[in-house]
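The structure under discussion is supplied below as structure tokens; questions concerning it will follow.
A single protein chain has been removed from this complex, and every other one stays in its place.
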Amino acid sequence: MSEQLAVPVALQRGRPLGYWGMLMLIATEAVLFGAIIASYFYIRFRTPHWPPPGVPEPKVLHPLLLTVVLIVSSLPAGIASWAARRQLPGRAAWGLFGTIALAAIYAAGTLVVMVHAWHKVGAQHDAYDSLFFTLQGAHVAHVAAGILINLYLLVKISRGRLTQYRINGIWAMSLYWHFVNVLAVFVLLTTISPSL
Amino acid sequence: MSTAVGREELHRLESIWAEKPGLRTFLTTVDHKKIGTRYLVTSFAFFVAAGLEALSMRTQLAVPDAGAIGPKAYDELFSMHGTTMIFLFVTPMLNGFGNYMVPLQIGARDMAFPRMNALSYWIYLASGIFLYSSFLLGSAPNDGWFNYTPLAEKAFTPGLNIDFYNLGLLFLTVSSTVGATNFLVTIFKLRAPGMSLNRIPLFCWAMAAQSFSLIFALPALSVANIFLELERRFDFHFFDRAHGGDALLWQHLFWIFGHPDVYIIFLPAVGIVSTVVPVFARRSMIAHDWLALATMATAFIGFGVWVHHMFATGLSNVTYAFYSAASMVIVIPSGVQIFGWLATVLKGRPVIRSPFLYILGFIVTFVIGGVTGVMFAAIPFDQQITDSYFVVAHFHYVLFGGAVFPIFAGIHYWFPKITGRMLDERLATWSFWLFFVGFNLTFFPMHILGLLGEPRRVYTYHPGFGWGLWNLLSTIGSFTLAVGILGTVVNVIWSRSSGAAAGDDPWGANTLEWATSSPPPEYNFPSIPVVHSVDPNWDVDDRRDDARRLEHAELTLSGGHETIGTDWLDADIEEIHEGPSESPWPLLLALTLSWFFVAFLAGHWVLAGIGVGLIAVAVGGWHLKEPGE
Partner (left out) sequence: MIERRRSLVLWFGVGAPPLAWAIQLFAGWMLDEARCGDGGMRWGIDDHLWEGIISGCAIAAAGVGVAAAVSSLLAVRGGGGDARGRAAFLALTSLSAGLVFLFLTILTLVGVLWLEPCSG
């Protein structure tokens, strides 16, 4: 056999396994949100008045602005990943910090919107409200989880070296952020659809 | 002839990969072979539990107005029987074989994520215990394994039964998702050099198809469970008409998962069939490429047929058209597989041993089940026999035939590899015939009962319907089946210690797990095999080259817990992957998840909140120690 089978010691041609694992997680979470959004429209198609009588139409401006803030956070997330892979810990840390800050603004603002909406009409009122709060809540929960993980990564690289393991982690998390941000567009379009 | 270099490499590999026996290793192992064995043993225990539930039901139904079991208990029995068989037996059992054999068949040293592998087992065990603890509280799930609303809503089933169902399944889903991710990354990134896409063993294709299906199907079930639990606990509305919801939403969400689930079960099982057939036909699988395609095509089309479980719910005919068309066309890839197996057997020189007996049994029973399945695709017929025993007969023929027979084939085929010993052929043959006759005697009469109008899920029936004789025959069959299964259990237990020695390759098989010892060493292969065909273990020259490479310390990867990473299409070498050794975090994370689910079930929101915090801590702890530290 004339194949080249020697494995050079520092060979790293492929993407890390965690990258592929993260893609699988993204795929399954995408379907999760797809199912919630499909349920929203399924119920909508069967309901003559949407929102139901007594429920105000959803706000558009605040959620739209907040979503823009979140989408912008893909930029620092991408920078963090790019910098980490080029062994630039300082820039990577700032990228992580920027992502966390913007995402935190989004999360806090969205929670405020949700609390206001809850006080007007709670989730227990009608399927419309239950679907709204479940969809929005699920998305905010994903943002919150991302913030926590990014904080953990930030602490790790601030206190220590930029190891391959941490680089892989930052890379995988940047994928997660891009996913959560794209998802935010779909969540937004769905939740404000009655006002469109 | 071994060289000093070779012996040195072996010694190094042994010391790197050894796991000291004892409690600590038991709780912290990440070895795919140990984890696979645990899946096999645990899932078989659930099989026995669900079997006992079935025997109780059959006893009750043996004669009209039996009075042995009341309706409430009967509801719990059929619900738990179905839930256990589907969620806690078949899929985990097949995953057990997958866990043990996939890394070996692709020439790898472990799964891509060994700690996640351990985690998926511990979560599976915890969720099974969680579900079964419902019996202790007298609140086992009791609305059937598909748990339709509105019956499953709080107004109609106020007890904890359905909360056990929702939370138990959500819990288990974490395990299945983690496992599916692991299999996919393993199969696509860790294959032996030269094992291009067209040389992947059919069992691995099946596990890949199953894993893709799990990734895309499980979320629908999770959303259904989450919606229902939010309704029951916090008075949300999704399924109740009075507040704008729709009961059919549950059915859609459930079956969007539920139909792919039958392929999640079926595909790995027929992966076992595709593994065993060439070995006992003594020839390469005819149309290997087509069978790989059929596996993936079945999984894909399987996502577009779910409404055929709802043909009696009054939806629009145009909607039905989509799913009726797909339900008919999905027969095509299954047909391709059957013809592939038959052609291989007919053009080979079959050797009849116990694994092959179960394959033959599978073909007969699965074809019968498949025939009745196509009948259901015709909506007028479906609407006549919906919810009758005809349905029960059909799905037991396809599930038992299509999954349990192959599982038993797998047990008989792979027992020598896992234990290093052979099962007793005579006992195995007797057990098989009792199993086969018992199965058909149990379930064939159910076709007739269905056509005679007996509904499913009824705890008793009155005399005068003409159902008594068929029910009695069915019950006799079920006890016969149980004796056949018992025979296999006895065989396994006895042969573990007293069976004949198996050697590396007692069957003369074609896949790589037989290229190493029985049982395999901790590191699976001394040097990573290099593959040039679809039947690598029949390529004698290649396997000699593997041994030669060991003697030159080539591809031995003895620098740590290493395995080779290759490109997903052509399996060219890309890099060396370093994996973890024993770790306590999988068990700890599983325990924190258990805390959360138990607290939620009990309605202790503060404790549940603390549980979320503990989960975060466990995830953090998992990533604290990095490879190389």
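Each chain gets a letter, A and B, in the order it is written, and its residues are counted from 1.
Methods note: a residue touches a chain if its C-beta (ideal position, glycine included) is under 8 Å from a C-beta of that chain, and two chains touch if they have at least 3 such contacts.
Quick caveat, the model's predicted, so the values are computed rather than measured.
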- If the hidden chain were put back, which of B:22, B:314 or B:380 would touch it? B:314
- Of the residues B:29, B:79 or B:324, which one touches the chain left out of the display? B:324
- Note on the structure: By the document's definition of touch, the residue of B:196, B:251, B:474 or B:527 touching the omitted chain is B:196
- Task: Have a look at B:167, B:180 or B:292 and name the one touching the chain we're not showing.
- Result: B:292
- Message: Please output the residues of chain B touching the missing chain, sorted low to high.
- Response: 194, 196-199, 289-290, 292-293, 296-297, 300-301, 303-304, 307, 314-322, 324-326, 328-329, 332-333, 569-571
- Task: Please give every residue of chain A in contact with the chain that is not shown.
- Result: 38, 41-42, 44-48, 50
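Just so it is clear, only the chains that are shown with their structure count from here on.
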- Residue ranges of chain B touching chain A (in the complex, touch as defined): 112-113, 116, 177, 180-182, 184-185, 188-189, 193-194, 215-216, 218-220, 222-223, 226-227, 230-231, 234-238, 240, 243-246, 249, 252-253, 256, 530, 532, 545, 549, 554-555, 557, 564-565, 567, 573-577, 616, 620, 623, 626-628
- Report the residues of chain A in contact with chain B in the complex, numbered from low to high. 1, 3-7, 11-14, 17, 20-21, 24-25, 27-29, 31-32, 34-36, 39, 42-43, 46-47, 52, 123-131, 133-134, 148, 152, 163, 165-166, 169
